[in-house]
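Excluded from the complex is one protein chain; the other protein chains are retained at their positions.
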Amino acid sequence: MTPEDSRYAKSHEYINVEGEVGTIGITEYAQKELGDVVFVELPQVGTQLEAGDELGSIESVKAVSELFAPVGGEVIEVNERLAEKPELINTDPYGDGWMVRIKVADLSEVDELLMTAEEYDEYVETESH
Amino acid sequence: MTTILESDAATTAVPQSTNREGLIFEHSKRGRRGYQLPDLDVPEDAEALPASLRRGEIVDEVEVSEVDVIRHFTRLSKLNVSIDAGLYPLGSCTMKHNPRLNEELARTPGFALSHPLQPDHQVQGNLALIWHIEQTLKEIFGLPRVTMQPVAGAHGELTGILMVHKALAKSGNARKYILIPDSAHGTNPASAAFAGYQIKELKSNNRGTVDIDTLAAAVTEDVAALMITVPNTLGVFETDIKRFAEILHDKGAYLYCDGANLNSFVGIARPGDMGIDVIHSNLHKTFSTPHGGGGPGAGPVGVSERLVPFLPTPTVEKREDGTFYLDHGHPDSIGRVRAFNGNFNVLVRALTYMRSMGPDGLRRIAQIAVLNANYIRARLRGSYHLPYDAPSLHEVVFSDKLQTPKDVHTLDIAKRLMDYGFHPPTIYFPLIVAGALMIEPTESEPKEELDAFCDAMIAIARECEERPELVRSAPHTTPVRRLDEARAARQPVLRWKR
Partner (left out) sequence: MTNLPDPLTSVHRYISNASEDVREMLAVIGVDSIDRLFETIPDEVKLTALLDIPGPWSEIESRRWFRDLAAKNKSAVDHVSFLGGGAYLHYQPACIDQLLLRGEFLTSYTPYQPEVSQGTLQTIFEYQTHQCLLTGLDVANASLYDGSTGLCEAVLLAERVVHNRKKVVIARSVHPQYTETVRTYVQNLGYEIVEVGWTADGRVDTAALREACTNDVFAVAVQSPNFLGVIEDYDAIREIADAAGAVKIAVITEATSLGILTPPGAHGFDIAVGEGQAWGIPTQFGGPYVGFMVVKEALKRHMPGRLVGETVDVDGRRAYVLTLATREQHIRRGKATSNICTNEALIALGANMYLSLMGKEGLREVGEQCLQKTAYLRKKLSGVGSVSLPFDGPVYNEIVVRTPFPATQILADLEHEKILGGIPLGPFYEGHENDFLVAVTELHTRENLDHFVAALTAATSRERR
């Protein structure tokens, strides 16, 4: 089930905003497409990002996917556990498999640029056919 | 028809061999010896080396006898399949027969014991050999010069693109982009990037080839070259290749040909006559030098007249009196791309092969390679989906589209082939075909071997319908089965530790 409290990018990242802090990861659909995640490259805390900037990359055994910032902001925390247990992205993408927390620069971007859960589900439906 | 392995037999068979062979480090036992040197015959000088520079014991390095070593490597060898044992139909890799004469002659002491920094007059035989193989490749390519320095296909690509860069820079503008079709080998974009270019990908059309209009629109004043594989990775010849050359040349750009698939047209047509400016040839493909589990190879590069000044140095030249020399004096050269003289002893093997084949033999390579591939194509059509219908030359690319409804995928088919005693084809490449199975039999294979392979493929297609689980859980008879690759990449163990 795609969580309704988050917003979604076409490149399959989610962001869950509480106050001005947004938690970013990849969706259930994206983790399935990638297969077993074996390595995650994350940005340094303090990195300033614009919406659409490359945020890092996710590697499966035989593929690399770039991760993009769904909205702009400053990186305030990265999920250090992923270095040891990248499979958390497969097992719990919306929970323990989160990747980056940012301080959102402009909260209006969340609604302007991103899809709701319902819209994202529809998008995935059409994209996979 | 050759008998095929019964499905049930395949599931219950005792594995042919199981990897019970430990690591050489695990065979080590204190005090064992695998060598003997003559006793030191000069007085020992305790001060030959300052103590601070002398290392202690190489902890954990092995101690084994010659018997241990021979048993170990012989046992390990039995866990490999090889072209000596049968069809090895990896597409794009040209796994052909490796004649043993080539090995014998490469071991001729006069070649094997010569040193790369000997003066020219001492190595006339070697320089003559390099000169002769260049002459032969010039004729095969239809191009005026060939450098024998690059030691692999990708090394040749880098060399070729560096020459293009230097030539353009010399005329005022090195330009920014290399055009590469989406069906290309991964080495193409990688080599172009290290040569200082950005890559623009060209979408292929419904034949899997490049459209003239697509190319014409893409060739701007910023484009340095098109890097294209001929025939492409689907085995389809770019029928408009000459037109491509004209479009590029009109804009001052170059045409680079990845010659990985030269095996399909050697002796039939020549790159130079197609307007190609640069081509590398993988001698370990078309010219039969053994792959050796991944190398060595050689990647000589032929160039058109306007790129000759930029060839790597030194070149091998012949004097009027018939002697040969290394010429270091090319002011516009890109420089040397490797120390010494390239993979010389790979060149010995390749030239031996060229001489064994002769002009008719080289042509016959292409003829029979293409015949063999088209035979497989004809026999497997119907059992497997053919995503691109255009006529193909030396290889044929199928997909798993007919099998996916049963939740059986290319990887499963590949693994199941092992139970039938065959190495799988190249899989999931080219990237433009989902679930690709890329089959290249080469001219070496006799009809019986091709039939046995096709029978196996057809039997597997039937298994996909009737007993898909059998295929999904394959292989059943190999020393190990379905490795945990995610584990290998998540917590990499890249060396033995006590």
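Worth a mention:
Per-chain residue numbering starts at 1, and chain names A and B are given in the order in which the chains are listed.
Rule of thumb we're sticking to: a residue touches a chain if its C-beta (ideal position, glycine included) is under 8 Å from a C-beta of that chain, and two chains touch if they have at least 3 such contacts.
This structure is a prediction, so every number in the text was calculated from the model and none was measured.
Contact with the omitted chain, checked across B:T108, B:N206 or B:T220, is made by B:T108.
When the whole complex is considered, the residue among B:I212, B:V308, B:L371 or B:I458 that touches the unshown chain is B:L371. Although one chain is not shown, part of chain A still touches it, namely residues 39, 59-64.
Following the convention adopted for this analysis, only the chains that are shown with their structure count from here on.
Taking each chain's centre as the average of its CA atoms, chain A and chain B sit 39 Å apart.
Residues 428, 485-486, 489-490 of chain B are the ones that touch chain A when the two sit in their complex. Interface of chain A with chain B (complex): residues 36, 38-39, 59-62, 86-87.
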